[in-house]
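Of the protein chains in this complex, one is absent; all others appear in place.
When the chains are written out, they are named A and B in that same order, and each has its own residue count from 1.
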Amino acid sequence: MDFTLLLFFLLAATAVATALGLLLSRNAVYAALFLVLNFATVAVFYLLLGAPFVAMTQVTVYAGAIMVLFLFVIMLLGAEKLPKGEALPWQRPLAIGAAVILFAEAVYLLVQRVRLTAALPDPGTWENSMESLRQMAGMLFTDYLLPFEVTSLLLLVAMIGAIVLTKGERAVRS
Amino acid sequence: MTPSDLLSILPLLVLVVWACALLLVDLWLKRKGVTAFLAALGLALTAGLALAQAGEETTAFGGMVALDGFASFLNVLFPLSGLLGIAVAYGYLKRMNIERGEYYSLLLFSTAGMMLMAHAADLVVVFLALEFLSLPLYVLAAFARPRLDSEEAGLKYFLLGAFASAFVIYGIALIYGATGTTSLSGIVAAIEAGSLGTSGLLLTIGAALFLVGFGFKVAAVPFHMWTPDVYHGAPTPVTAFMAVGAKAAGFAALLRVFVTAFPALDADLTPVVWVLAALTMFVGNVVAIAQTNIKRMLAYSSIAHAGYILMAFVAFGNPATRADAVASALFYLVTYALTSYGAWAAVIALEKQDPSAGSGQAASGLEINDFAGLGRRRPALAAAMTVFMLSLTGMPPTLGLVGKFYLFRTVIEAGQVWLAVIGVLTSLISAYYYLRVVVVMYMREGAPETTREPWLDFTWAVSALATVILSFLPMALFAWASAAGVMGF
Partner (left out) sequence: MSIPLSWYLLLSVALFCVGLFGVLSRRNAIAILLSVELMLNAVNINLVAFWRYLDPARMAGQAFAVIVFAVAAAEVAVGLALIIAVYRRRKTVVADEIDLMKW
């Protein structure tokens, strides 16, 4: 068996397993750590696909910054415990139904109907080179200039929001 | 990027810069009234600039945004709705001890997000605008902290909003996969080139997920479950702003994307929209009957009105009725905005902090029965409220009737007579709970305590007058909405 193929199956299995681990763990810290593992696995997929910049961003921003923030908040609040049997009686079957139906439908559509046969284009010289990073940067500052600037505003708003929501209550006259 | 790029989104830029500056200036302002005034000034300036842009048609930033009739119509509507949002909030924030300058900056940012949505000609911008208008709203919904119900409303709105945007972005990713582009004109070109083959199905699934995500945003049944709790828990001025602004922005995105990019998917999407609209009108209006709390009742009323606007979408596939569909949906949005702001202003006039409860507790004066005796105590306010209830039902002499007339006409022209029949029947059902408020105000004895605040009184008075007067001369407004029905990108 081909090495990439083996790698793909191994990684896919890990990704799904860690996602299920997130779902099933009764401790929020474990759940968050499973998600970190999932993100790291997905980062390897990005490397396989020839997108090193996205892979590194995934590791540093997603698995790094965002998940550390999560863990920090969970531990700060002491909210590790995810009580058992937390779902309403009707809720779990409904959720299983929705997820399973959606998944089965998607598999059917993708395998039977859509048949995406796009062949993997030849990796040009740009793959995993500085050239791809240069192109990416060029893209962000030409075609994607407006979206790029809007993301900066988005982060500003998020910052203001977080401060407004957690600022000490003495600021409020009461 | 060229100066003409910047010029084409000038109102939006001015508003964003103004919001950032306001954030800083507010630090030195002791009196928050000045902040409110400055915020209102910024919105007025934005609306003026947007009005001056009317008639221009261009695209900018490499096709990311478009300036056309549609955008400039909504770019006037959104700042005006923001202005009313400030007018109803000004006294309320003081009264409820939650007066903080960030309220106004966040409201300005959210309005800017809505305006970006009106401009969007690329799905990336649609997604970013959705986030940009939603994030401030999550915070505003929780703004009355330490009031528990407000914080919970914020959290619930956030969780459902994040869930919904995951659907939207997954849909956009599939559309990108099917057509190889995210720009609306590129999607149309790819469909017309007929090279999609089997990935056309991928496009349909993407469009369906997009519709689901925005179904949450505009509160269409069966994605409406968050609405009553969030509208109930959030501070009432925020609820008013949310009910009008977020809904209008959601419909702006749906209208723009459906009409410009998806007409080819007409056969697949129209039945879905048909069912969504019928369900939304029916469930919204029937469940509203059971409500005793005015905020919850108006929340279900807002769900029902999302259903009426959704009706316009059954006409999006037919080139002959497409422009009418956009025009009647926009006209109805204006109608709903005016009426709904007025009704919420009346609710705010009756709302007060519950003296028996602690500082962290909810407000009182929000039951429908609290309106008893309003007809005697505040005749003008009761008359205005009567106008709003009539308009929401769609009865003369109000703008609501005209709006519904245009909507039903569009639906019938599109050949969906049964949907129009459902619309009329559910309007009849709605008369029951809207008129109940009127009956309570005039027929029951009671001594409601109301607040008199100049800006609040101004809001309901102007809304009521506009609702009545515009109903006698709707042609000018409809002509403007029709001009907005032509989208270039």
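List of remarks:
In this text, contacts are C-beta pairs under 8 Å (C-beta built on N, C-alpha and C of every residue); 3 or more make two chains touch, one makes a residue touch a chain.
Please read these numbers as outputs of a predicted model, since none were measured by experiment.
Although one chain is not drawn, the whole complex shows that of B:A173, B:V272, B:M395 or B:I412 it is B:A173 that touches it. Listed by residue number, the positions of chain A touching the unshown chain are 2, 4-5, 8, 12, 15-16, 19-20, 22-23, 28, 31-32, 35, 38-39, 42, 45-46, 48-51, 53-54, 57-58, 61-62, 65-66, 69-70, 73-74, 76-77, 79, 82-83, 86-88, 91-92, 94-96, 98-100, 102-103, 106-107, 110-111, 114-121, 124, 132, 135-136, 138-140, 143-144, 147-148, 151, 154-155, 157-159, 161-162, 165-166. Residues 124, 127-128, 131, 135, 138-139, 142, 145-146, 148, 151-152, 154-156, 158-159, 162-163, 165-166, 169-170, 173-174, 176-177, 180-182, 225-226, 229, 360 are the ones on chain B that touch the missing chain.
Following the convention adopted for this analysis, only the chains that are shown with their structure count from here on.
In whole angstrom, the spacing between the mean C-alpha positions of chain A and chain B is 31. In the complex of the two chains, the chain A residues touching chain B come out as 106, 109, 113-116, 142-147, 150-151, 153-154, 156-158, 160-161, 163-165, 169, 171-174. Note for the complex: chain B touches chain A at residues 1, 16, 20, 23, 61-62, 64-65, 97-100, 102, 105-106, 109, 112, 116, 122, 124-125, 128-129, 131-132, 135-136, 138-139, 142-143, 145-146, 154, 198-199, 201-202, 205, 359.
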